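Removed: one protein chain of the complex. Kept in place: all other protein chains.
Let's turn to chain A:
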């Protein structure tokens, strides 16, 4: 087996941080190579250099035997490198074929292109109707658009950045079948992920990055997931622990909650009914965009509903705004840290005030007590080990993980009666994620009811007592989390989206 891409000593520094430090590895012909590392380990920077989006400070690459120095993605594509990004660049208002045509230098007629898309989609088992509007597609289907867009270029190397974060387990299987087929045809794949089991089942070789440096290589099939995790994190992982508790009174109840989404391509909530008891953690899974944001907003009070649709400790609060709900003990943590959970340009003290003003006594008859706000911010920083120069630092200057610890900590430390969080450990390193999960479990042990909305199934299995999934704004049946199989979870999440098209 020959070598397709040789990477020698790539280095890239940004002000204040070395994103990649002397990284070298090879990808062979027809090899599926995993790039493994925590958030912030430098995976994205590395693939951006391969794809010509970022120019390395030092080091060189050899592609197919000749020197490879792409100065822009077009050059990379011309050499046979294609990439599927984590965030899609598709236009909702155009159909699939039109979207694919937009990415091409000389697109054929739409009819011809649609035919091509159909034949590639059949050949690789990726069901997709070229005439559908992208705005109506699920996240998994959108990803197929991006993959097919790449496959039409006949790439020699396909780069995939965290492709499974938006897929149900069944969709992951379809994707893997496609990738294996590509590999059999001799296409090399660079597969970026931090999901260890996936890598073990798919990849031939793995390069592990930590803090910008290559810390090891392994053959994923031959090592355990725990061994890879240790290489990735650099220390042994602390697993959250909990004691089995008997659930108490119903604290949060949703009854037939139906609200329209405020945004055009959002998902409306349809007849959601659930109960969460004191001491219980309810895990809600779902592929992104199936009503998670709307559910959080309906609980935080940003979207109002009929008063009886949401009740807290028996009191109907569906028509009450965020301040009133917070006063009664219903606290929430939205997914988007910058701009929603926190104001980017404001200091941590001001951000502590953002939700804590009333419950933490930082305000008397409307006047602010800055000293108390500063103390509260300092207390959060201390307890959740937030790495920051101090309380007067702007929120946007913190790394994603540190800010996440701060905004979750801010809610946890206000002793909520009910806590609802959306993607509590998204983009957070493993150690910080463990801290956050432990805090959530401790809250439940103390008698609070907790709802965790997440796309990370491992996380949900770890913390939840009961489990349900959101699918197109509807809630599945709620089942005890213990003993659920991946198969069952996948079906709760809606199985495979858009499969009917393939058989049509």
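The criterion applied here is as follows: contacts are C-beta pairs under 8 Å (C-beta built on N, C-alpha and C of every residue); 3 or more make two chains touch, one makes a residue touch a chain; residues count from 1.
What we mean here is this: contacts and distances are computed from a predicted model.
Student: Can you pick, from "ABC transporter permease", "Propanediol dehydratase small subunit", "Putative carbon monoxide dehydrogenase medium subunit" or "histidine kinase", the UniProt name of the chain not shown?
Tutor: According to UniProt, the chain not displayed is called "ABC transporter permease".
Student: Hey, which of A:70, A:286, A:334 or A:424 is the one touching the hidden chain?
Tutor: Residue touching the absent chain, from the options given: A:334.
Student: Looking at the full complex, which residue from A:196, A:357 or A:377 touches the chain that isn't shown here?
Tutor: Checking the options A:196, A:357 or A:377, the one contacting the hidden chain is A:357.
Student: From the listed residues A:342, A:381, A:412 or A:475, report the one that touches the chain absent from this view.
Tutor: The single option touching the absent chain is A:342.
Student: Looking at A:186, A:321, A:361 or A:446, which makes contact with the chain not pictured?
Tutor: A:321
Student: I need the residue numbers on chain A that touch the omitted chain, in ascending order.
Tutor: Output for chain A: 15-16, 54-55, 71, 300-302, 321-324, 326, 332, 334, 336, 339-346, 350, 353-355, 357, 363, 366-368, 393-394, 396-397.
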